[in-house]
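With one protein chain removed, the remaining protein chains of the complex are shown where they sit.
What follows is chain A.
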């Protein structure tokens, strides 16, 4: 059975491998360019010396912005695997009537489903795992470049987090499971693919919105107008607010009369801060929670996948009749 599954999946797997090779090639080329820029612009040396590298970092970001963002598209990979591999898996057989051929051979439909599911799932997970590895390697130079206070490339930032560790695998399994189940339920390829999109995306976005609450966030309070002591650590900053003397969040800093007469700006700012008791408060998830968050998020998606796959198997074996 597995040999038939392999033969049927071969064109799909081969074309995906080619696509994967293209992505890897692109990653290698752009990674070289980024490493060269880090070295030649002196940013690398600057970071090593621990100085203020904001300008250099900004220049780096500006130059590679498009490339960095283009890799954001890979976020779609799990979804595409679900749509193009999962969706047609059962649906195409039902559509072309080949289920009547293959389910009436000696092994029956249970074995058929197990073989086809197993093979594609292994393939999809392998593709995602390779992609994740490549992305992690690709991100290495970027990770050193933390634009002040922004932590754009911190590991908990969703632009990074979603490509790292084990969550991409969990996304893939989930998208694939949804595709298979939709195919069994709708019995048609195109509706199954559309349904996969329509189910996967809201769930993915929903969990993304939940992520900042996986664990209660921490807060860091520090003097107004200064840099956070946690700057550059790669935390995920959820909020950056100003509080006044009473400790309530304010978005308006009023200048008291006593400070208005001060001649120089630094003195005036010090006065305002002093008089109003203004402080910065950052709400953040510390970067050290990366793996905890990975486990929580993967757990959510794997749990959902198990439920959806169970539905798909039950539907094919018991209900499709």
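Keep this in mind: a contact is a pair of C-beta atoms (placed from the backbone, for glycine too) under 8 Å apart; a residue touches a chain by one contact, two chains touch by 3 or more; residues count from 1.
Here is the rule we go by: contacts and distances are computed from a predicted model.
Among the names given as "Negative regulatory protein YxlE", "ABC transporter ATP-binding protein", "Isoquinoline 1-oxidoreductase subunit" or "Putative ABC transport system permease protein", UniProt records the absent chain under the name "ABC transporter ATP-binding protein". When the omitted chain is restored, the residue from A:8, A:181, A:231 or A:259 that touches it is A:8. Note that of A:34, A:80, A:102 or A:173, the residue touching the chain absent from this view is A:102. Even with one chain removed from view, chain A keeps its contact list with that chain: residues 1, 3-4, 7-8, 11, 96-108, 321.
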